[in-house]
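Step one of this worksheet: look at the structure below.
Only one protein chain is missing; all other protein chains are in place.
Moving on to chain A:
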Amino acid sequence: MKLVSEFRDPQLAAHLIKAMYRTSRRAVSLMEVCGTHTVAISKNGLRQMIPSPISLLSGPGCPVCVTSNRDLDKAIAVARQPGVILATFGDMMRVPGSYSSLSKERAEGCDVRVVYSTMDALRIAEANPHQKVVFYGVGFETTSPTIAASILEAKKRGITNYLVLSVHKLIPPAMKALLDSPELNLHGFICPGHVSVIIGSRPYQFISEQYHLPCVISGFEPLDILQSILMLVQALETGQAAVHIQYRRGVREEGNPVALRTLDQVFEVGDAEWRGLGLIPESGLKIRRKYRSWDAEEFLDLDVPAPRKAPGCLCGDILRGIKNPFDCPLFGGKCTPESPVGPCMVSSEGTCAAYYRYERYRVQDEDRGRRGEVPQLKPAG
């Protein structure tokens, strides 16, 4: 596929890795903020290819994972309301809230529908004029403009039974919250490529100016990520702290002005609760009063029980980059993709799901190697 396969060339990847070995002099911890990067790193085995002094930590960039139990419970309460169709992206279905999940609620008879786009939710609203269609809006700056566009479209077409329950979040304030936390020792960020398609590179300037850390906005193919790691290592070795764009084919310094205008038209910044990071001021998006006719918060009188945390689940620590999935006592035993306890194991972009799918045998083999055991191959047939 054009613009994809060229960035998967193994020979060029080998060049980049050799360059990293030539450049890397000291131990550094780099955080990939975005869940899509986490999956690409695990799936392509990049962690094992790069020099061992370079550690890659996963951050809070999976929107499904950082949605708090309180916000999940609220969506479940909405789904239980009579006359409501709850529409959402597929990733949200199996995420356990405090007491249930949207998937379980659907099995119990609630009308919960998976959509690919907000425009699908609008079509459902048009086809069901006597019901309220509530779109459960989860996502970062990549996705929130699509939700804003759907509200503008609903207004234009006079669709009044379409509502949005917004738990949208903003990435730069979460990065600031991580940097202000004393528990994390970071040397640089691999910044999210598709969030940056919308917001551009300027919102990360504070990281280089105030915290003196380099940032590289990266694409998602193996060569993109390897080049971004090399750029960060080079910056650290030469003592530079600046924001660079590796993903130049998609990201402009100013972002996407059309999407930013749409976003600003419909949403305003508000506080948001993040799993693992708690309440972060001005890190969420609320629907402006001008568009309150499409704001589910205005219409639904919800009785939501107090949230509860799954005992033993380390998703919160994993999202802050201070633990990895192998530190969690539930990982791979009580918590698997088939029977997830925490959201990081449910979402296709969750750190635990990525480690479970692509890296769990590596660690088992490394453990056996340390014990001096040689993995035995089964004879064919």
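By our rule, contacts are C-beta pairs under 8 Å (C-beta built on N, C-alpha and C of every residue); 3 or more make two chains touch, one makes a residue touch a chain; residues count from 1.
Just so it is clear, contacts and distances are computed from a predicted model.
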Which of "HEAT repeat domain-containing protein", "Spermidine/putrescine ABC transporter permease", "Hydrogenase expression/formation protein HypC" or "Phosphonate C-P lyase system protein PhnH" matches, in UniProt, the chain that is not displayed: "Hydrogenase expression/formation protein HypC"
Residue of A:Asn44, A:Thr262 or A:Asn324 touching the missing chain in the full complex: A:Thr262
Candidates A:Val195, A:Ala272 or A:Cys335 - the one touching the absent chain: A:Val195
From A:Ala19, A:Val114, A:Leu179 or A:Val269, residue that would touch the chain that is not displayed: A:Ala19
Contact residue for the chain not shown (choose from A:Pro145, A:Pro214 or A:Gly316): A:Pro145
Contacting the left-out chain in the complete assembly, out of A:Gly250, A:Gly270 or A:Pro307: A:Gly250
Interface residues of chain A (partner: the chain not displayed): 1-4, 6-7, 9, 11-12, 14-16, 18-19, 22, 34-36, 61-64, 89, 91, 116-120, 138-140, 142-143, 145-146, 149, 152-153, 192, 194-195, 197-198, 220, 223-224, 227, 230, 246, 248-251, 256-259, 262, 347, 349
